[in-house]
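For this depiction, one protein chain was excluded, whereas all remaining protein chains were kept in their positions.
So, chain A:
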Amino acid sequence: MSITPEHPAALDRRAVLRRAAAVGVLATPAIGLLGACATSGSDGDNEQVAGGTKSEKNPLGVKEDAAIEVVIFNGGYGEKYATDVHEPLYKKAFPKAEVKHQATQAVSTVLQPRFASGNPPEFVNNSGEKLMDFGALVADGQLQDLTELWDAPSVDDPTKKVRDTVVPGTIEAGSFNGKPFVLYYVSTVFGIWYSGKLFKDNGWAPAKNWDEFIALLTKIKAKGITPYGYAGANAAYYQWNVILTHAAKIGGTDVLKNIDNLEDGAWQQDAVKQAATAWAEVGAKFSDKSFEGLKHTDVQLRQNQYKVALYPSGDWLEGEQKKDTPAGFDYQLMPVPSMSASDKLPATALRATAGEGYFVSAKSKNPKGGLEYMRQMLSTAGAKGFTEVVKAPTVVTAGSEGFAFPPGVASSQAALKAAGQDVFNLYFDGWYKELDTEARTATNELMFGRINADAFVERIQKRADAIKKDSSVTKFKR
């Protein structure tokens, strides 16, 4: 055995090691490759098809034999409503046109490269965890202006414009700076859900104001059931939604408008602070610390097992939990309770919107075809068919009539009716994803007791201010 100095020329272990390490370095930040999908070949090398002749049956002037490509997010609503209802409707109207169907669970993964290379599909259901940023798409001129669609005569009654066949607020929900770009199709009502059976068995009643609510939570806690909870691991926005809904009821809908418009000090408005203080108390006294580590499906399952009494969500909840809901569970919705008699909005007020976004690509080959596809979706037959397949109400007023909804959706539809004109919505999460992320993080910090309401509004305000100053982010107003 001898100890020799490293031999300089030969390919010794050290040299191999050094080279191996270099390769390792090059292989690691593979994420650096994300730009690999080229920035070069963009901007419409796409020849658009000429328009067809306008007629009563074809008010948008679609070329009758031009193909359209439909991409559907295969999530909670599946893809069956498209293949069995909407696509056949389009085929029926234009028998010579080919309808190409594609379904995916990762919209942006599949479509980002297509947009970057200037060859997007005509019609897209942009939804799910991997949806593409609507704000970025709008800012980039990728979305077709839907004004033409909303002003077109409807399929069922040519004397009525499409815009008059949908529930109020639908067009606004999909508008950016006043221009409609997105069709939100599914009527969505937000609130706090409970089991009708659990409440009936225990003689509990849904609360209308804050004192009743706290009394209710206390009673539930005494019974050994976790009174209230949401999933911190991935669904914190269910809870900021409750806090902001509460804030809107306290201070009026302008509270939310200011937040959406990134007004100075919007998050520090008194109403937001009051709501945050109230809910922080619920988090501290009536929830379970372990929920921060649970996913939404975990907490929802616990509610189905009668271990959690109240859970905030939208009215997709009942459909989502269908497999796990025990017989007789009887989902019921209660609007977020009001704070006091001095609230600006009544106790019945709630947040409702149209959900599940669809758009037509402006730079696709056949954008007119995409608009026509939407017009077919918005026909009574299209809406009824959708509701029958997925058991969810659409924004088409005539589509839900006479349909026997399951108890949860029936109760949310009843609550929506009871709210009358006091229905509001908020948009900042779709416009500014970063603000959504910050609000989620801050909500977990607040609800699981690491910060107080003052720190909560302060840190979100800080991020909102930063976004306001950031020139690379396109701003929206309502």
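The rule we apply is simple: contacts are C-beta pairs under 8 Å (C-beta built on N, C-alpha and C of every residue); 3 or more make two chains touch, one makes a residue touch a chain; residues count from 1.
In this section, contacts and distances are computed from a predicted model.
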Name per UniProt, for the chain absent here [options: "Protein LplB", "Dissimilatory sulfite reductase", "Heme exporter protein B" or "Secreted protein"]: "Protein LplB"
Sole residue of A:V49, A:A103 or A:A116 that reaches the chain not shown, by the stated touch rule: A:A116
Residue, one of A:N58, A:T104, A:S287 or A:N444, that touches the chain absent here: A:N444
Touch residues of chain A, complete complex, unshown partner: 1-6, 12-14, 17-18, 20-22, 24-26, 28-29, 31-36, 38-39, 42-43, 108, 112, 115-116, 130, 132-133, 136-137, 139-142, 232-234, 236, 288-290, 292-294, 433-434, 437, 440-441, 444-445, 448, 450, 472
